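One protein chain omitted, others in place.
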Amino acid sequence: MKTVILATAIRILIPIFIIFSVYTLFRGHNHPGGGFIGGLIGAIAFVFHTMTHGPHQTVNTFLKINLYGYPRQPNQSRSLYLMRMMRVNVWRRRRLARHPQLKERMIRIEPIYIIATGLLLAATSGVAGLIAGQPFMHAFWADFYIPILGKPGTPILFDIGVYLLVIGVVLKITFVMSEE
Amino acid sequence: MELLLPFLIGILFSASLYLILHRHFFKLILGLILFGLATNLFLFVIGRLTRGGSAIISQSERVATEPFADPVPQALLLTAIVIGFGIQAFAIVLIKRVYQSFETTDLDDMSTTDQIEENH
Amino acid sequence: MFLAILAGFLFAFAAPLLYRWLGKWVYVPMALLPFSIFAYLLTLTPSVLGGDNLGEVQQWAPSLNINLHFYLDGLSLLFALLITGFGTLIMLYAGGYLKGHPLLGRFYLYLTLFMTAMLGLVLAGNIISLFVFWELTSISSYLLIGFGHDKESSRASALQALLVTGLGGLALMAGLILVGMAGDTYTLSELLERGDMVTNHALYLPALVLVLLGAFTKSAQFPFHFWLPNAMAAPTPVSAYLHSATMVKAGVYLLARLTPVMGGTDEWQYTLMIVGGITTVLGALLAVQHTDLKAILAYTTISALGLLVTMTGVGTAPALEAMVVFLLAHALYKGTFFLVAGNVDHATGTRDLTQLTGLSGSMRYTAIAALLAGMSMAGLLPFFGFIGKELVYEATLEESPFRWMLFAISFFSGMVFVAVAIALGFGLFWQRSAKPTPLLHPDKALLYLPPVILSITGLVFGLLPGFLVTPLLRRSAEAMLGVEQVFELALWHGFNLVLGLSLLTIALGYVVYRFSNRLQAYATRFNGLYRYGPANLYQLSLKGFLAGVTKITASIQNGYLRSYIAAIVLTHITLIMLSLWKDGPRLELANRLPELAQLRMYEVVLLLMIVPALIFLFKSRSRLTSIAIMGIIGYSIALFYILFGAPDVAATQLLIETLTVVIFVLILHKLPAFRYLSHASERYKYILLSLAFGAMMTYVILIVKQYPLDSELKAYYGENSYLLGQGRNIVNVILVDFRALDTLGEIVVLAVAAIGILAMLKLRMQKGEKP
Partner (left out) sequence: MNHLLLLLPLLIPLYGAILCLFFWRYVRVQQLIGILAQACMLIASFVLLLEVNNKGIMSTQMGSWPAPFGITIVADVFSSLMVITSSITGMAIYLYSIKGLDKARQTFGYYPVLLILQMGVSGACLTGDLFNLFVWFEVLLICCFVLIALGGTKPQLEGAIKYVTINFLASGFLLTGIGVVYGIMGSLNMAELAVLVRTPVSHPALISMAGMFFLIAFGIKSAIFPLFFWLPASYHTPPIAISAFIAGMLTKVGMYALIRLFTLIFVTDQDLTIPLLTVLAGFTMVIGVFGAASQNDFRKILSFHIVSQIGYMLMGLALFTPLAIAGSIYFIIHNILVKTNLFLISGVVAHRNGTFALKKLGGVYLQHPFLSLLFFISAFSLAGIPPFSGFWGKFMLAKAGFEIDSFVIVITSLAVSLITIFSMTKIWNEVFWKKKPESDPLLDVMADSEQQASRMMHVPIVFLVVFILFIGIYAEPVVSMAHLAAEQLLNSELYINAVLKR
């Protein structure tokens, strides 16, 4: 399946898929869609990527974060240092990566952690009610709208949890399977 | 009232059971998936059907207006589909592992755990 | 009393520890326990003899009306004294007999456990707690019989004893429940006053049968007698204690205890007399045949137990009086004999009568004990056994339709008892012999003191009957009779018919002894009969049972998945049909036929897509084609969901279907080519079954949809999902709010599935598992 055209096409399509999946997630409360469908759409994008490029490539592209850092100078103020670090990591990583003092640290996002985060979000959205002395999963809504995303509330948090979990699960399954 | 659908579901059930009763485990897994489909359809159909109107409250309304499809079977169905997917995925992998271990596709070769050991 | 029982259990479980600390001296505390209980009971004796029935209640399971009632009257006092008194001696004896045995601690554990259970049994004032102790005696007996657990035969005997008494135990439980229902109480003291209520109850007969089954198995009555001789695999102290003096008498105790409750009816009388009579004669007959000391003792014990049961069955005042006296006498001399047999076995290494002779020189004290016990057993004059036998004869000769029958039975057994008494009490020790059997070690005090004490007690009771035991025995007999009854025990009744018969018994017994060799030779001719005996029947049925269940199990649990599924689906269809069979709604398809006219295009299209796809699926032998066809079916169904206003479901179905296909491709593409494995012979059966299953499902849908559905859920969700749930997509609101718990469960399923797939593909145990 590793044809170049397909591979390229998929590489281009993936951001679109992901944006679409997030969109589906948030509009789900009012239109067809929701955490599941959104999650599945997002996951399928990754699945195609994995099928064309192999799991390692997928991990390297999407699930690996390279962080750079260097020790704080004694006379450097803490806030300035943090600013620098952020700049190094976010905007100018390529260029600054050649800095001799820089240390590279790689963080791989295990899909299991995505699963766990999803579960945690979903469960905790319900616990909010318990803390307030209400039943489990009692819904709390904010009384303002955020454009596109809609009204924030604990059920939306729940749906995000579902979304993350579905992505994590599908990713994990496909990684393991395609390594076979 | 859709008169053909119950029969279609019946056919699906029959076909899936027949596949499940095969000795070849690839057929078994096909049968299981088909069985899941049939079950889902069954759940959907038996909760009564409403043609057209989906269970979405239109922007102009505050409550849903008839006719709209009963959302309950749909919600149940969604849950059931996803659960079914999880189990099916597991079953497919299981079949794969079974094949790797036993190097056979014949279910009848897998009857050792039920056998009674001799004690003498 | 409760404390006594509790102390018993505590001591029992402390025994292994005590053994670790005290070594061979462990017998001291263990003997002290029954002795102190014995002493304690003696202090209670005056008040019991004075006519009080002592009671004590401990709450146990009040919601089931089961409490630890204790009830002490003459009968239970007699037994309790027997148990603890004899128990003291046995504890001492065991200390000598099993000295140096590595498992002595465990032995004391079991023995003390048994003793306590037995004590609990006779003291219980609630028939269910009686049953609890009853079963405890069974399992402790099991452990004791299997004490020599290295030997196959020991294990088999233990199992046999447990199964037979266990069978009885279960019957007894059922019986006691029925008795409790008939008498509307489990409390003994109340039951004892409700005899009429029980015997007139509709459940009386089944209760009787079950209770008797329990008593007969425990007391080794015909046809359950066979376990007792085998139980002699236990160490001798156990045989002496359990299988002669106490446990086997539990059945007799139960019968005696329940006499006022269930006795007095014809059924009771006849059954007891018949079974007891057969057992008496059979035990005596079998005793003559054997030359193994313990076997002889076991069979005479069976015979004696039979006699006790018979006497209980007769149920008249003299008979019950005879029964208690004989019971005590028998316990004393038979216990002695068992201990003597144990001494001989221990000292010489054999129990075969034909190889043993002239032991009086080397085992003087044991010999004296044996002589005394023998004289008591033979029923010679100043001994307690004499009184017992006199009373039995007197009781059997009472005016009744069966008097000669009863007399013949007791006479016959008496004769054999005399013969056995001569052989064991005299022949073994005192008969002159040129070559006395050599001893492995000299006689030991711990071993000969208990039998000597026992046999002397027999003599003392005989000499002074009125002084020591009469009041107690009278109270026991009264407990059975339920009325005051005055009787006196006397050694000398004057010259009368009974005395003459006694003498005749002794004379004939001597004849039997003289000719025992010939009798044995003659008896071996009948050995073929064993094949039809209950012992063999037990073996056969055990073997047959095992073969049978293996066959049944192998045919049911045959290892073929498809036959399992077929069975399940068949059951399913049957049950559904069963539920609709009777006054189920009828399907009215006819008046819905016009609907066919409104057939929608999509339905037809769907049908036209799915049915051919299915046909292709059956025909296809290529995996990829099959996968593709599955995909087509899945997508068509998704299409269908769209048509019926379920866009979310449709989208999910589509995506899931895609993923499934992907997984299929990822996982199964390396499998070998499709071979068509089928089972031609079964194919038609399976096709039929599948069709029936499909038809049933169709039928279910049609019949359910025949009725209107008014779902209040639908209305509620329609109204509130936006107003309260803040969402316009009702399905989504249900998923994340109304029924979010379902969704939580569902994502948990997904997470676990992912973990499972990961584990399955990544974790491969190389060698066999480590459990």
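A few points about this structure:
Letters A, B and C mark the chains as written, and numbering starts fresh at 1 in each.
In the analysis below, contacts are C-beta pairs under 8 Å (C-beta built on N, C-alpha and C of every residue); 3 or more make two chains touch, one makes a residue touch a chain.
Keep in mind that this is a model prediction, so the values were computed, not measured.
Looking at the complete complex, one finds that the omitted chain is in touch with A, B, C. Set against the missing chain, the residues C:Asp73, C:Asp443 or C:Glu746 yield one that touches it, C:Glu746. Only one of C:Leu540, C:Ala567, C:Leu589 or C:Val605 touches the absent chain when the whole complex is considered: C:Ala567. Residues of chain C in touch with the missing chain: 16, 59-64, 106, 128, 131-132, 135-136, 138-139, 142, 146, 149-150, 155, 158-159, 162-163, 166-167, 170-171, 173-174, 177-178, 181, 203, 206, 545-546, 548-550, 552-554, 556-557, 559, 561, 564-565, 567-569, 571-572, 575-576, 578-580, 582-585, 697, 700, 703-705, 707, 709-714, 716-717, 720, 737-742, 745-746, 748-749, 751-753, 755-756, 758-760, 762-765, 768-771. Not every partner is drawn; the one left out touches chain B at residues 20, 25, 28, 32, 35-36, 38-40, 42-43, 46-48, 72-73, 76, 79-80, 83, 86-87, 90-91, 94-95, 97-98, 101-102, 107, 110, 112-114, 116-120.
Where chain A meets the missing chain, the touching residues are 110, 112-113, 115-116, 119-120, 123, 127, 129-130, 133-139.
Simple rule for what comes next: only the chains that are shown with their structure count from here on.
The chain pair sharing the most C-beta contacts is B-C. In this assembly, the C-alpha centroid of chain A lies 65 Å from the C-alpha centroid of chain C. One inter-chain figure worth recording: chain B and chain C are separated by 48 Å, centre to centre, where each centre is the mean of the chain's CA atoms.
Separation between the centroids of chain A and chain B, computed from CA atoms only, is 31 Å. Residues of chain C in contact with at least two other chains: 647-648, 652, 656, 659, 663, 667, 728-729, 735, 743, 750, 753-754, 757, 761.
Within chain B, residues 54, 56, 78, 82, 86, 89, 93, 96 each touch two or more of the remaining chains. Those residues of chain B that touch chain A in the shared complex are 54, 56, 78, 82, 86, 89, 93, 96.
Of all residues in chain A, only 30-32, 36, 169, 173, 177, 180 touch chain B in the complex they form.
The touching residues of chain B, when paired with chain C in their complex, are 1-15, 17-24, 26, 28, 30, 33-34, 37-38, 40-42, 44-59, 61-65, 68-72, 74-79, 81-83, 85-90, 92-97, 99, 105-108, 110-116.
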